[in-house]
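Encoded as structure tokens, the structure appears first; notes follow it.
The block that comes next holds subunit A.
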Amino acid sequence: MSVPPALVYGLTGLFLFVAGLAGLISCAQLLRKILAANIMASGVFLFLVTIGHGRGGVIDPVPHAMVLTGIVVSVSSTAVVLALACRVQETANIHDLLKRRAGGDRE
Partner candidate 1 sequence: MIWQNWLLVMILLSSLVPGLIIFSLAESRHGLRTTLNLFGAITKMVLVMIMIVGIHQGKSFAVHLVLLPGLELVLRADLLSALFVALSSILWLFTTIYAIAYLEDSPNRSHFFGYFSLCVTVTIGIALAGNLLTFLFFFEMLTLSTYPLVVHRGTTEALAAGRVYLIYTLAGGFCLFLGVVWLHVLVGPVDFSREGVLSPLVESHGQTLRIIFFLLIAGVGVKAALFPLHGWLPRAMVAPAPVSALLHAVAVVKAGAFGIIRVVLDVYGLQTAKGLGLLMPLMLLASVTIVYGAIYALKQDNLKHRLAFSTVSQVSYIALGISIGHPLAIMGGMAHLVHQGLMKITLFFCAGNIAEILGVHHISRMNGVGRRLPLTMAAFTLAAMGMIGLPPMAGFVSKWYLGLGAIAQGQGWLIGVLVLSSLLNAAYFLPILYGAWFKEPEGEWPADSGTVGPVESHWMLIVPPVVTALIVLLVGLLANSGLSPLAWVRLIINARYGL
Partner candidate 2 sequence: MMGLQLQSDCWLIWPVILPLSAALVAFLAKGQPRLSGLTGALLTALASGTLFLKVVNHGGGSYDLGGWQPPLGISLRGDGPAVLMVLMTAVTGLAISVYAGGYFQSRIAMGGKGRRHIVQERFFWPLWLLLWGALNGLFLSADIFNMYVTLELVALSSVGLTALSGKPASQVAAMRYLLASLLGSLSFLLGVAFLYKTHGSLDLATIQAALALSPPVALAMALISVGLMLKCALFPFHFWLAPAHANALAPVSAILSGLVIKGGWYLFFRFWQGFLPLVGDGVVVVLAGLGGAAIIWGAFQAFCQQRLKMLVAYSTVAQIGYLFIIFPLLAIGAGQGAAAVFYFAISHSCAKAALFLAAGSIFLQMGHDRINNLDGVRQILPITTFAFALAGLSLMGLPPTGGFIAKYMYLSLAVSQDSWWLVLVMVVGSCLTAIYICRAVSHVLSPRMVAGRSQVVVGASMEWSALALALVAILLGFIAPLPLGLFEVVG
């Protein structure tokens, strides 16, 4: 039987992946989607590390390295998508301001 804790965490990881996927698809607000994406990533990383716990107690360091790289990659993509969201938000605001100032005729 594989090491029990790894089994439980592995299943949690898969669950987080599925929950994140559900959130990413069905959430309306953008910020919620990005949160879901991050949860999904954590789920995958959890699953990855539990793979390293093969039989016989020896722990495989390669998944750890993969997860470290994954965390850094996901933080930079989160930063980019948040910057994009704010950017779009800002132009939407300006666009709205211009429209209101111009009496709303200029579409």
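The candidates came about this way: all candidates are chains of the complex that A comes from, given by their letters.
The definition used in the following text is that a residue touches a chain if its C-beta (ideal position, glycine included) is under 8 Å from a C-beta of that chain, and two chains touch if they have at least 3 such contacts; residues count from 1.
From a predicted model like this one, the values you see are computed outputs, not experimental measurements.
Asks: Which single candidate from 1 or 2 touches subunit A in this complex?
Replies: 2
Asks: In the complex, go through subunit A and note every residue touching candidate 2.
Replies: It is residues 17, 20-21, 24, 30, 33-34, 37, 40-41, 44, 47-48, 51, 62-63, 66, 69-70, 73, 76-77, 80-81, 84-85, 87-88, 91-92, 95 of subunit A that touch candidate 2.
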